[in-house]
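Pasting in a structure now, in structure tokens, and then I'll have a few things to ask.
Excluded from the complex is one protein chain; the other protein chains are retained at their positions.
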Amino acid sequence: MRELTFIEAAREALAEEMAKEPTIFVVGEGIGERGGNFNTTTGLYDLYGPKRLRDTPICERGFVGLCTGAAMAGARPVVDFMFIDFIMDAFGEMVNQIAKMQYMSSGRLKMPIVLRGCFGIGGAAATHHSGNYAPVFAHLPGFRVVLPSNPYDAKGLFKTALQGNDPVLFLEHKLLLNSRGKVPEEDYTIPFGQAAVPREGADLTVVAIARMVPLALNASEQLASEGLSVEVIDPRTVAPLDINTILESVHKTGRLLIVDETFGPCGIGAEISAQVQDLAFDDLDAPIRRLNGVHTPTPYSATLETAAVPQPETITQAIRNLMAT
Amino acid sequence: MRELTFIEAAREALAEEMAKEPTIFVVGEGIGERGGNFNTTTGLYDLYGPKRLRDTPICERGFVGLCTGAAMAGARPVVDFMFIDFIMDAFGEMVNQIAKMQYMSSGRLKMPIVLRGCFGIGGAAATHHSGNYAPVFAHLPGFRVVLPSNPYDAKGLFKTALQGNDPVLFLEHKLLLNSRGKVPEEDYTIPFGQAAVPREGADLTVVAIARMVPLALNASEQLASEGLSVEVIDPRTVAPLDINTILESVHKTGRLLIVDETFGPCGIGAEISAQVQDLAFDDLDAPIRRLNGVHTPTPYSATLETAAVPQPETITQAIRNLMAT
Amino acid sequence: MPNTLSKEQLLSLYRCMLTIRRTEEQLARSYQAGHIPGACHTYVGEEAIAAGVCAHLGHEDAVFSTHRGHGHALAKGVPVRELIAELHGKATGCSQGRGGSMHLFSPEVGLMGTSGIVGPCILQATGAAYAFQLRNLDHVGVAFFGDGGVNNGAFHEGLNMAAIWQLPVIFVLEDNRYATEVAFEYSSRNTNVASRAEGYGVPGITVDGNNVLDVYRTAGEAVKRARKGGGPTLLDCKTYRTRPHAEGMRDGGYRSMEEIESWKARDPIDALGKQLVADGTIVQNDLDCIENEIKFLVGEGVEYARTSPWPDPATLTDHIFSHGA
Partner (left out) sequence: MPNTLSKEQLLSLYRCMLTIRRTEEQLARSYQAGHIPGACHTYVGEEAIAAGVCAHLGHEDAVFSTHRGHGHALAKGVPVRELIAELHGKATGCSQGRGGSMHLFSPEVGLMGTSGIVGPCILQATGAAYAFQLRNLDHVGVAFFGDGGVNNGAFHEGLNMAAIWQLPVIFVLEDNRYATEVAFEYSSRNTNVASRAEGYGVPGITVDGNNVLDVYRTAGEAVKRARKGGGPTLLDCKTYRTRPHAEGMRDGGYRSMEEIESWKARDPIDALGKQLVADGTIVQNDLDCIENEIKFLVGEGVEYARTSPWPDPATLTDHIFSHGA
């Protein structure tokens, strides 16, 4: 099967849907002729022109509010934030308008809007270009929150986002954008709320998010040589969250570690832990553990930046520790 | 001892600190001559005038950004949001600037700024005037998050906020504003990160937040007549969170219920649950349970609004269920 | 130009204004009687603006408003009874009891929504206009907002985008001189918003907001230009609310009795009625008939609201997402 990079796969999904659906338009800074700071729209401007690939002024709140109204009036906007950090100024439009519009209108209005952006710590991007707000939008009602970990999922999940009628926050980890993977030529979609199990195992369950998935798979591979059988689960979407796949795994292994680059307090790992200990109390042979990015703004310098994020060694160590508990 | 309402106690704290510290100023809509929509500043304008009680245009992002710069230049701003929902447009200034300023400047800048606002579901305020973003600011690093449940705590915690050098989100539940309680004449403060135990018990621990504290106390009172001994813990601040007081209690009772009006997913209860099952795994005789407001935008009509929030009966029932588990 | 209006058109403007007036007066009474649980911001004194603008709009044209939206809803075609029922929190209300005064939705008649947050309506109307332009439809987006919204970033970002993309949107500023109790002269050094619109490249027209014929004429030109691809217009309508900011609030301290009386003397409904009788277009009896029609309509609306069912708590979480939560 052919291989594509993560960003090529996501772009292919966008191109295919734009070809089918004339009301899809993209807004963002440099997503027109330039093709996007992260090549998210390369080539599309030549096909669809300025109205459907709309370069914006630097007014995140403004163009998110504009897209809200456009979605209410029959269009299907895609907001390309470049760095997801830039959603911050649009928070009110997202939380009080987009997320609540279908509810407030008792379902008479739909809100088919996809907000995408690159996130994650790496490349000395420093604290204004390293954020990830997935847990915030999992906490607040009204958004689907998608975090693909590979090109195949990126395309299939992005197509689901573009075909649906709900607000979607589509988060793309900067350090995964150029990772390659198999992507079939045939059309396909991946439903939200369905976890993947990229590795089966019997001794311990690791739930990993986005970039932590490849790291967890490597760690598991390494530990296999030590006779440890680790199962790795990739939720793919954290809202909705596929808790059943996690529960089944814990029922088998009795041990659960959640690895997430994002902050720990009130994070995804906290929610998974709270649900699992409640629903699978008797399945647990040891406490559920969380491995998160350090609870700090993201520093610039490599020595500090590295210390802020789970590393292959820290993951391996966390697994060993939990096995020994 | 004299009794004050919640809002009188908080206002007294503000008045006392403004009298001592000339660089404290308050900004907000209608907090000048009018004295605040919730009477948060009544009488202070006559004492301190327009520069220290500054009525603002409706530009939340703008005046929060202004206060950020003012704090960097030696003033001690208090932002009075009226309804805390209005922080949404100022989110970028709060998360990317205020919360990170001390870190980015390696501690050479302080950030003595208090952001206060009324929150909570009730009085048919509907979805744009019923929010509570405590879990979001517990998740993101850089803020102290304070949720007093009574007048005594309101004054003592607000004084700590006003005397400190860190950003504080001070959240006042609308339905508590006129509740009365004993407040000594003498000066006092309450440190952050120290939970209160308003009721001791042996059978089960209830951690309750803000308005849920009085409801939990009533429920416990009622269940006492059924021979059930419930301990009630009020964290008072959720960032920092006093986990030790909770752990000690669970060590004693073996059962934990967290009651919080705010949303469940990635909420305060999730974090408490995740920590307790990790740190007190063997103390638990039953799964940790959470009782939260329903994960939905807040509706207007009483029949719906009531169904969205934990009620005395649902709390009592949740306690009974957990005892039976 | 007024004389180009037929008797029917003139009477329908009169009927529209009086319908709003009598409905608001009824809502005020209902509020005082305790039948309206939430906020209630009336439009009394400003009726000419909604009537004069909406007379040019069809159901496909998209209207967005803010907290003071009753008049816009009625002028756009929301039945009186559905508005009254909504404020009573009944399932038969235009938002099925989910919204109340500040969250009115009737997309079927092009009332796309009112918002409890100041600002978003400006951006959403711009976005609806974007969708219409993208879809090659000759519909227009219309935003109604107050002087308080002018100082908000949404005004700046919305007008700029409308200008650079020449979007078919009408910005209707209702400058009633106060934002709650804060005077526009205080919160803006330049209250000539028409001229400020020109600064963005948006034609700005100052309008006598208490003269429905002036509003009708200027709005007509703006809507016509927008439909023809001529881009946005801002109507700077000078007007006044003769009731308190919201029912139950004080109305003293920030403005004088004389000021209120001087504006009551310029009542837009009396003015049109007197003029039409004076120039012989109609006789007093025509007005009395309309008065009676409306009296009946409003009375029937109250009865409808009173006897309508409450929303079913089982529907609490309906419509958060397009296909179930």
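So that you can tell them apart, the chains are marked A, B and C in the order they are listed, and the count of residues begins at 1 in each.
Basically, contacts are C-beta pairs under 8 Å (C-beta built on N, C-alpha and C of every residue); 3 or more make two chains touch, one makes a residue touch a chain.
For clarity, every value in this text was computed on a predicted model and none was experimentally measured.
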item	value
Chain not shown: contacting residue from C:H41, C:R68 or C:R196	C:R196
Residue among C:Y14, C:Y130, C:F155 or C:Y216 touching the omitted chain	C:F155
Residue among A:M1, A:A19, A:A202 or A:A307 touching the omitted chain	A:A307
Residues from chain B at the interface with the omitted partner, ascending	23, 25, 51-52, 54, 56-57, 59, 61-75, 77, 92-93, 96-97, 101-111, 141-142, 144, 164-166
Sites on chain A contacted by the missing partner chain, in the whole complex	29-30, 33-34, 37, 55-59, 61-62, 85-86, 88-89, 123-129, 294-297, 299-304, 306-308
Interface with the unshown chain - residue positions in chain C	151-157, 160, 163-164, 186-190, 195-196, 199-201
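The criterion applied here is as follows: only the chains that are shown with their structure count from here on.
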item	value
Geometric centre distance via CA averages, chain B-chain A, whole Å	30
Approximate Å spacing (C-alpha centroids) for the pair chain A, chain C	41
Multi-chain contact residues (two or more partners), chain B	61, 85, 88-89, 127-128, 295-297
Set of chain C residues in contact with two or more other chains	95, 98-99, 103, 115, 117, 119, 153, 320, 325
